[in-house]
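Take this structure, written in structure tokens, and hold onto it; I'll ask about it next.
What you see is the complex with one protein chain gone and the rest in place.
The first chain written gets the first letter, and so on, giving A and B; residue counts start at 1 in each chain.
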Amino acid sequence: MSNPRQPKDVTAPRPNAQTKWVCGYAKLGLACAEGPDEKGNCCQLRKDRSRPANNAVCHQECSCKDSCELAKLRYQPMLPSHTELGPCVPQRASWFSRQMLTLNFGILTAGILLLSMSLPQHEVIFVPGGLTKDHAQILSNHLVADRCSLCHPNSHSNQVSSGIQDDLCIACHQRHLPDASLRSPHDIPHEQLVKLTAKANPFAMLNGKQTLSQTSCAMCHIEHRGASFDLKAVSNTSCQACHQRRFESLAEGHPAFEGYPYRTQRRIAFDHAAHEQKHFGTKNETFECGRCHVEGTGLQKRGSIIRTVNFEQACSSCHEQAIDAATINGWAVLQLPSIEAADSQNSQLGLTHWPTSAQFGYDGQIDVPLRLLLAADPEMREVLAQLPHNGQLQQITADADRRGLVARGLARGMRKLIHEFAVDGQAAWQRRLISTASQRFGRELTTSELKLVDAMVQGVPPDLFRQMEASWFGSAPTSVTQQANPLGTQASPLLMVSQSNNDEALLSDSSDDSLLTDDSLLTDDSLLTDDSLLKNDALSSDAGNDSLLGGSANARGSIESPLTPLRGSQHVAAGGWYLDNELLALRYKPRGHADPTLAAWAEFIALLDATTTARSVTSTEPIEPTESAEAAEAIESADGEQSPLVTSVELTRLTHGDAIPGSCTQCHLLATGNSPLESTLDSSSHWTSLTRASNIRPFTKFDHTPHLTLPALSDCRYCHQFNDQQSTSLQAVLAANKDNTLAGSASQQWTEAACQFLGNEFIDMRVEQCSACHQAGGASEGCTACHNYHVGASGMNWSK
Amino acid sequence: MTAHSIEVERPSRWDYPLSKSMLKEDVAWLLQQAPFSLMDQERFARNTPLSDILRNDARLLHLQPGDVIFREGQYGGTAYLVLTGNARIFLTKLLTQADPESGQRSRRSWLKLLADTLPGSRSNRPSKKLVDSRRRARPDIATTSASTEPAAVGYRGQGTETRIFLQDVPRVLEQHATSSVHAGELFGEMAAVTRSPREYTAVAETESILLEIRWQGLKLLQQDPAFRQLLDERYRSEILRTHLRETMLFRFIPEESLQQVVEAARMESFGNLEWYAEYRQGLKQPARQRIAAEPLIAEEGSYAVGLWIVRGGFARLSRRQGAGHRTLAYLGKGQVFGLRELAQNFHNDQAVPLPYQESLRAIGYVDALCIPKQVVNEHILPFVRHADLPEPLLVPRYQFNQPVVDAPLETNEHNVETGLLEFLVDQRLMNGQQAMVIDTERCTRCDDCVRACAKTHHGTPVFVRQGPQYGPWLFAQACMHCEDPVCMIGCPTGAIHRDHESGLVQINAQTCIGCKTCAESCPYDNIRMVNATNQQGRPKVDQANGLPILLASKCDLCQDRNGQPACQSACPHDALVRMDLSDIGQVSQWAHRKVS
Partner (left out) sequence: MDIRTRRTLSLTITLFAVGLAALGVQWTRDRLGDASTLTGWTLLVSTAGLFLLSARKSSVNSDWGRVSAWLQVHTYMGTFASLVFLMHIGWPVRGLFELCLASCFATVALSGIALSIMNRRTPLKLAAVGVDRSVEQIPAFRAAVARDAHALALQSAEFGEGATLAEHYQQRLLPFFQSQRSWLYRLIPNGIQRRRLLRELNDLERYLADQGNASRVALASMVVTKDDLDYQYALQTRLRTLYALHAALTWSLALMIGVHVVLVYRFQGALQ
């Protein structure tokens, strides 16, 4: 099959695919030989406008008209003339029109782009996706034109500075993410991070150098993914980018839990097992966790921690009576010792006005508060050092002379003390307590400690001292003090009268002491207070004032109405200070559980006790240079064998357990640290059940609420199982320590033993308990379901 | 077309003489030398006097001993007349260090030097890519066995006058069979006339003066009968001998036998040298008649009288099929016909001699040698090794006294569809060595090839993406750089010529006078006349009559560019190739390439 050849026309131009314009008559096969020029003008027009445009004749005599279709076309008899054809309109060649189309597309696109950039709403066009709800809401207050630059500082300037966007993120979010090291993994400071990862795979260090030291927010929190996108969603792969010890899932290969749930410092010595089996069991009451552990509401709902209810709700039904009973007779803060009558005659001793009712031989008990007050007097140190641990003068049996010496010394000190009190009132107490404490600590007291001292002396009525001095020692105070408080002088005889009526009651009270120290009752005292103790401080101090005033009112009332003999404690049924003229004592009647004054005293004593323990441990070492000059001098001037320091150590060691009525410390574990007050400024935290800082985001997070909805988990013991291997109960521990009381370290030992017991009360959780539900196809098994990336500042100790 | 035309003088024939250094004195001296002194100047036409021919179509060469005049394989349109001194023609292949095979010098530098060796109007062009030897490696052309190592060469002269010379002439001459050319003798004219490559290397033996004559001048000089006689004698004495020696079949023939062969050989021509005119007429006839009209060289079934060797042009090897003739192959230069029959008769004495089994017809024009049967039997076949002979024919088609069995039409003989073969021969496409073939089953008609061509050729394409089509194959109208370029025959100035090295057909725009002869003589319509433009693209117009100055334009295979021609490299779909259609193997390979 061959193609008939074109006629031999050696001058016919070859079709040129490169020309831009094609003759307008080409479609009719009548294209002129020359064709249009580069600008698309018809050649005929250009040459001569007068000539007809149609020049369509075959320019070569054709030899093969039959075979040439084009030639046939040209020689058609009905070939239209140029007038029929109209003027030649050159057409674009196909490649040229394609090129023009491309150009037009480019120009159009550029135009649209420029137009949309210049529009005020151009952000809407160029934003690569909607913001999340929260961010969008914030930005909705701004002008559209300003929105981008709020988060993209580089967008409208030519300066390219690194990481500025992160600063903008943190500027808004630092309120709930306060740490400055937010940009490093788990908020670990860079130096620590380098130390931690030094041992890691060097390859990881190599490729992770940038990421380790600085990760930007946008690496995990990706914006512009629509309103409902979860910015905080982080995939497991993201976590495993750094974590070299990889594992498949929680069920497969997750490292075993160590000490989880976290052992927070429990302040209440509550033996769950004993309560369940023994105490609730005997009363046929069901032991339900939910009775005490309820979910916090409102402001109390901190994170996911289940709170415990307060004492009134949880414990008072069993323990309140016992506490009330223990404090019914008040607490003898100060009680005169008995001396020989001869001593009062001896003017040289300065005991001339010693009450006659306290002249039946060297006898009496010097309680802890009194000792603390006396210890401030340098003269008394030596005397106090002679005292036995329990403060009973009778126990100094070895040498009668020595007992007399001690008793006389004490009596002198007390006389001085009482006079000082009568003159200066609460200030004298404060002075003495501060002096004792600073001597013990070897430093000045901190603000919180001073406040504690304030709380101790708060409510101590000064006119009681004047009355005391007047009625016990007969020597009237100076007229100045009388004028200062005329009420006191009026009240004093009345109180003296009432004093004798109280004798029997007091005796009977003292006989009840054995009952009050009943172990079983005391160990039941799980004194649970809520954290509103501080808040109650003002109220309780008011109450203290009221009781004082109430006492005065009673005194007034007694003038008006026939006097009814009342026992001292009954005068202050709601709590308060009063004089026991019969036994020559200053007593304090607590108002039951959570008495602020008593709490302050207990805390103060615990503080001293803890310090003493700490220092006795280091007592073999040389005395620290921080020791005050006075203390050093005192050591020099001391008897020689026993330094005042050691004396004071001995003084308070025995005190703690029994110093405070109501056995606060049997349930409230106060002295758990070396210096508890320093760890937290909030002293009330010693009394609350848990001490967890609210602003800490731990590495592991847990929310009880969703778990408790599961029937299987509604019983807390699914996760929190009693440690069966802990054979002994807390009560036994207490008993064991009680025996050691005389050894001189009862309280501290008890605290430590109790803490240890509580720490082991429940066994650690195992991964399997979680992964039973948290596995593929079950509940979420993502890293971030349990772990926080951003952790609190002091929450984790990574260097471990 | 875009800008206004400029008026120039219409170019004419001797505007660019072969050498500007030919002075009047030189011509005067020449006219006193033989053979020019013997010529009758009156016999020459008025517009082409002898002195003008010598001045414009010839030049004098002053050569030192050892200077290479031309080398085997080069193309050249000139003949050489020895005036004084002596020249040597190497009958065996002379391998020199300057040859690409020796590989001692970098390709580009030797090409450059070579271009400079042969001065002319083209020699000072910037060095350009020359296509690798486009001559087919014909297995039946002997490669010399005698030559030992490449001859050492030196370079003499500077710039365009640089010339290669042999370092140790006596030793080289000792190693090779040569023949001397003495003063008054002519050589190198065959290559010029037949537009084929030089068949031997020529070296100046002594200090000598040669007259180099352009082929066009040679043609004019033939107006002198004595000179024409000289040419004829020269041909028979030397060329034939050289030619036979080169043929592989004769390589072991002793010298004296060869001499006998040369003397007995009959040189015959068939058809018209300017065959394109007949061809165009013949196209209108049916194929059957066309073949029948072709000059018959040897007919099938007739007595095998001799051995035919094709010297130039193409011969059709055909066999009668039904009422027509079926083409089996086409024979080109150097290929032999009748050897099988003669050999079988020679080795098989007692049997009835075998007649020719196929017919041999001249396609257009064929130059052939006939060596009679007796000479073949006596001087050739005894010296031909069996390995060089074709397989004996077991079932001959034609036998004397036996009926002729009309064989069924075999397909895929020579691995090419017979139809394609017939088509190629009918259209004379087998002439093309660089034919543009487009596979229309791959071509998307994007015209990228045309555009690329236009870009490389100053805005006008030099081919048409149309032409004869066979099946999916379109043979576009692009210059095929024919093995036998008939376009060159009529060129009066030698503007259309073959490149010295590559043999590509080129048009020298400077010397082209726009006479349309080449365009009209091209049987494939691949040369068109275009308006000549100056450097700025302004069309040239004759200042005398305002008619445009024409210039022949055709594909130059992008010789100025590196790599493939622009059309081929621009094809995005591998649909366009330049192919040597005279090589059946190449055609068949491309025909059976895997089409994805």
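For the reader, a short list of remarks on this structure follows.
Convention: contacts are C-beta pairs under 8 Å (C-beta built on N, C-alpha and C of every residue); 3 or more make two chains touch, one makes a residue touch a chain.
For clarity, every value in this text was computed on a predicted model and none was experimentally measured.
The shown chains contacted by the absent chain are A, B, with contact judged over the whole complex.
Of the listed positions A:15, A:350 or A:782, the one in contact with the omitted chain in the full complex is A:15. When the whole complex is considered, the residue among A:39, A:152 or A:291 that touches the unshown chain is A:152. Contact with the omitted chain, checked across A:242, A:349 or A:779, is made by A:242. Only one residue from A:105, A:247 or A:360 touches the chain missing from this view: A:105.
Although one chain is not displayed, subunit B still touches it through residues 439-448, 451-452, 455-456, 465-466, 469, 472, 474, 561-564, 566, 568-575, 593-594, 596. Against the chain not shown here, subunit A presents residues 1, 3, 15, 22, 26-31, 69-70, 72-73, 76, 78, 94, 97-98, 101-106, 108-110, 113, 116, 124-130, 148, 151-152, 154-155, 160-166, 207-208, 210-211, 214-220, 223-226, 237-238, 240-242.
Rule of thumb we're sticking to: only the chains that are shown with their structure count from here on.
Centre-to-centre, using mean CA coordinates, subunit A is 104 Å away from subunit B. Listing the residues of subunit B that touch subunit A in their complex gives 1-2, 280, 283, 423, 426-427, 447, 450-451, 454-455, 459-471, 516, 519-520, 525, 527-530, 550.
Contact residues of subunit A toward subunit B in the complex are 1-3, 5-6, 8, 10-18, 34-35, 37-38, 43, 95.
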